[in-house]
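A protein chain is absent from this complex, but the other protein chains hold their places.
After this line comes subunit A, so read on.
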Amino acid sequence: MSVLSFRLKGPLTGRIDASPLLPHRLAELALSEIAALPLRLGRGHVAVGDLFDLSGNPGDIVELEGDERLDFVGAGLAGGIIRVAGPVGHRAGTGMSGGSLLVEGAAGLAAGASMQGGELIVRGDAGNELGGALPGERAGMTGGRILVHGTCGDRAGERMRRGLIAIGGNTGAYAALHMNAGSLLIGGRPGAFIGHGMRNGTILFRGEIDPLPGFADCGLNRLPFLSLLDNHLSGLNEVPPACRGLTGRARRWLGDRGFGGRGELLACL
């Protein structure tokens, strides 16, 4: 496996669009060609070689030194692996359709928004709109999985259509806002207004909550599906440990009935 490493030469002077640094787009290029690629910096452009020291060989894996001013890291990733040592800026992994993006630090706004496939792992915290919908898009995430070890901001999984989001820590307000389908697992505590406007899909967490009035309490149930899901998680890498073991008896709320929805909130005991 060939690894291509990008090490920052110094502090960034503005926000960088790092979306061109995808393994499958760089694999056929020589190091000198990659160093000459333009990256958007604010309103202008800067060459990759001016910002980063490059080492290794272009191939399946890109290693990137992280910075919270690096936006669009892994956006549009279709295959291969990107490992980021440190944090990333906004919209990391947006529109991913395959491959794996591992962020060892925190992620900014709209990480994994409109994701279609692949795997996004954030070992730190994630900002608002995690796995949400990009502006103008009717659906949010339509496939793949997002695994966040820390907490996340508001509106995680907004308009989600398919796929899995697992958050190890707490979520902000309006998680799964207008969710259409898919699964959102919360290892910590869910924030306010969870599932507002959801039409279908599953939100799974631990402990009782006081949901919005649009949710009908269907009482305690023992669902074999939860064991199937937990078995599925056991086969994946980097699942937040707090998202495991969400099995056994669970209280089920059905809603959001104010929107004709029949999604579910499942609160494991």
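In the analysis below, contacts are C-beta pairs under 8 Å (C-beta built on N, C-alpha and C of every residue); 3 or more make two chains touch, one makes a residue touch a chain; residues count from 1.
Simple rule for what comes next: contacts and distances are computed from a predicted model.
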Listed names "Na+/H+ antiporter subunit C", "ABC transporter ATP-binding protein", "CheY-P phosphatase CheC" or "Formylmethanofuran--tetrahydromethanopterin formyltransferase", matching UniProt entry of the absent chain: "Formylmethanofuran--tetrahydromethanopterin formyltransferase"
Among A:S2, A:S55 or A:S227, which one is in touch with the chain left out? A:S227
Checked against the full complex, the residue among A:R162, A:H196 or A:R251 that touches the missing chain is A:R162
Tell me which stretches of subunit A touch the chain missing from the display. 162, 164, 183, 200, 202, 221-225, 227-232, 235, 262, 264
